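The complex appears here minus one protein chain, its other protein chains still in place.
Naming follows writing order (A, B and C), and every chain is counted from residue 1.
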Amino acid sequence: MQKLAYLGPEGTFCEAALRILAPDAERMPCANVTAALEAARGGEATAAVVPLENSVEGAITVTLDELAWGQPLLITAEVLLPVEFSLLVRPGTGMPHIKRLFTHPAAITQCRGFLARELPDTVVIAAPSTAAAALEVSMPGSPYDAAIGPAIAGEHYGLVELASRIGDRDDTVTRFVKVAPPGALPEPTGADRTSLVAFLEDDHPGALLEMLSEFAVRGVNLTRIESRPTGDGIGRYFFHFDAEGHVADARVGEALSGLHRLSADVRFLGSYPRADHLAPEPKKGTANAEFAEAAEWLTWLRSGRL
Amino acid sequence: MQKLAYLGPEGTFCEAALRILAPDAERMPCANVTAALEAARGGEATAAVVPLENSVEGAITVTLDELAWGQPLLITAEVLLPVEFSLLVRPGTGMPHIKRLFTHPAAITQCRGFLARELPDTVVIAAPSTAAAALEVSMPGSPYDAAIGPAIAGEHYGLVELASRIGDRDDTVTRFVKVAPPGALPEPTGADRTSLVAFLEDDHPGALLEMLSEFAVRGVNLTRIESRPTGDGIGRYFFHFDAEGHVADARVGEALSGLHRLSADVRFLGSYPRADHLAPEPKKGTANAEFAEAAEWLTWLRSGRL
Amino acid sequence: MQKLAYLGPEGTFCEAALRILAPDAERMPCANVTAALEAARGGEATAAVVPLENSVEGAITVTLDELAWGQPLLITAEVLLPVEFSLLVRPGTGMPHIKRLFTHPAAITQCRGFLARELPDTVVIAAPSTAAAALEVSMPGSPYDAAIGPAIAGEHYGLVELASRIGDRDDTVTRFVKVAPPGALPEPTGADRTSLVAFLEDDHPGALLEMLSEFAVRGVNLTRIESRPTGDGIGRYFFHFDAEGHVADARVGEALSGLHRLSADVRFLGSYPRADHLAPEPKKGTANAEFAEAAEWLTWLRSGRL
Partner (left out) sequence: MQKLAYLGPEGTFCEAALRILAPDAERMPCANVTAALEAARGGEATAAVVPLENSVEGAITVTLDELAWGQPLLITAEVLLPVEFSLLVRPGTGMPHIKRLFTHPAAITQCRGFLARELPDTVVIAAPSTAAAALEVSMPGSPYDAAIGPAIAGEHYGLVELASRIGDRDDTVTRFVKVAPPGALPEPTGADRTSLVAFLEDDHPGALLEMLSEFAVRGVNLTRIESRPTGDGIGRYFFHFDAEGHVADARVGEALSGLHRLSADVRFLGSYPRADHLAPEPKKGTANAEFAEAAEWLTWLRSGRL
């Protein structure tokens, strides 16, 4: 049976994502994204489930950076999870008692309207995760009176749901990925995504334009681009890309090869089925059959037959 | 005398940045970036000083999002501040006593090596800012035994510097910007930067490539690109750009106009002197004099004179 | 009354084109394209009518080169003339008598099928123009037995039309232009064309790609591109472009200015109504109103208002 590390403690959105990806897996909650990925790297877990981006907050930068550096890992699956926040308190706490509220900064941002409207005088303190906040609040003698987090966290820690769906938007989604040590890739399904990281050879003007051209010329659409600092000073970046298609697709393979030749380093982060099952028609001239036909044509040319 | 709101409390790196930008200004510490910018928007402060990006942590996304939405503000100056972390404790606390450490997540990340080596068993809790952490630790009865933060925070709150320069890297830099309500722009100096935000008309493949081409064709180099979610779902982004040059420069003005015609919306975030004083030679054909000469030539053509 | 020089002698396709462009003009036949253009340059004629390209033969390179070098001239009108060839002989000549046929090389090429089928043993000699051929054949004692040329040439020189529409294709078209000394441009009609010549600053790889980008970024479509040797050796070229739109259009003006800044030299050859009256919708963001709005927006930015 597989054992999946995830961003714990119990009761996180990440646990909810894991239950969708692998309902029967053994679960191993970890203190943070780094610890979850290290568990997958070190073999204590079969794989890890971690958040990658949120439709309001953006990239989970710690995940991006952990995947870009250190021992390589492969994304093998993704899931999109709606984010619904609840206001969680110890039994007996009412709205007027809430002086200090503990939750993750993302929840603070996404519940701004509720907080300003319903709890304008409450001091809000940042927690490492919403589940950690719920755990902390659940402890007798906690300095905090309430947490914001997923309903599942309230259940786990015996808290009362004083208000539900308190996010400013009700369509917020977080994308979680399952990450495993290198091994056989998921088979192409026709609706796949490929993730990678590219480091520039030298950071000249126009370098990003050149990298995007490698994809565009092969008709490979990008669905996400993130710049991240290399750590070598302001103005020095590397890039995360998500592209439509599977590395087994000719157009994706050629684009990655082109990027590899152009770049100081390209780290492949995996090809896996898209959670939204979208399978856009390849641009004319870029389907696998068209690549195969062109390769055959080239072989003929090179042999002098026309 | 100007009054500058900043990311408080007293003792933050942000205060150190403010002192460099405006040594004589009155200082108004705010609870978070949002509050500091609101103070500038509402007139309680002349302007605000906030962090924009860090050479290790990357963009300060709350700043990016606050500048992109809501009432417009203009960046009028920037400063690059080396980030040096100290381990701060109440007098009498020694290394073995540190069970719970409170600091900002960025400091946790950047002091990973030190923490793993020197405080492997310490529980680390996330604080809203390093100065807030120092303040909290300074309070009698604090549940935390130590903070990580700038030396200046220790001075402010009467803490002892148990270790200094404990960051994994000693070249980490944070870029802070001064942000003010719309008004006359800083004069071009020849070594300027222009910041802006662009929203796509429709999120088609190749849209980013088109936007980059608007800059490239006019010889305008980009020094920073960040994608941020629009909030309308995974896969929907807008972009922050920093470009070399001043909007008063012909090449920058034409590129911005082109981007404006192409995009659903472009928000100008200001043109201001670069902190690094770099003044790259414009690419051939893109200096102001060359634009002026071409405009004159075009006027002649249109009048039928050759 | 205007006096138009044209590629003579009387009876050329060029005369037919001239009659369409200016039915009432006085006509001045010239020995070749160079002479016709010189007449316009020198003032002996008001303007000149010369062929620019043919849908089968391609560019009339002498016209391209004459317009690119020497004293500048402006194209002010164009016309598309179907090319229909007739076999012209002196009265009394029958098919079997045709031993030597005289005509312009373009006519030889375009009547290949007819010649091979009907006159397989006839010696075909190149003439400077189809009308010159007809004139020569019309002279008693001519060494030639037949000419191929326009029906109008037969009428002019008293020849008999032994066969008509003998071209291999019946949809061949020649594009003629009216060329005048610099002066007020034709007013924009919404269905205009702009012609120009661009010389590279230095002939580096990618230079043509850069030039095309100047048009593409402003949404200016090109309808014709010709490379011509500069005369400085194999591999050194300059370029003729025809673009959709009028130089008075903002997108065309900006593209030309960009090309001017990029190039060693750009020679404007005129903006004039298209003979086919096609008026493609400008690409989104490139209409005159959109340029005007963007310019106003830029003025606001530069003044610090947002």
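Note that in this section a residue touches a chain if its C-beta (ideal position, glycine included) is under 8 Å from a C-beta of that chain, and two chains touch if they have at least 3 such contacts.
Just so it is clear, the structure is predicted and the values come from calculations on it, not from any experiment.
For the chain excluded from display, the touched partners among the shown chains of the whole complex are A, C.
In the complete assembly, the contact with the undisplayed chain comes from C:N54, out of C:T12, C:N54 or C:S271. The chain not shown here is touched by just one of C:E26, C:D232 or C:D265, and that residue is C:D232. For chain C, the residues touching the absent chain in the complete assembly are 53-58, 61-62, 80, 105, 109, 125-128, 143, 169, 171-173, 175, 205-206, 208-209, 212-213, 216, 221-229, 231-237. Even with one chain removed from view, chain A keeps its contact list with that chain: residues 72, 74, 182-185, 201, 213-214, 216-218, 247-248, 253-254, 256-258, 260-262, 267-268, 284-286, 290-291, 293-295, 297-298, 301-306.
In this section, only the chains that are shown with their structure count from here on.
The distance from the centre of chain B to the centre of chain C, each centre being the mean of the chain's C-alpha atoms, comes to 57 Å. Centroids built from CA atoms put chain C at 59 Å from chain A. Among all residues of chain C, none touch two or more other chains.
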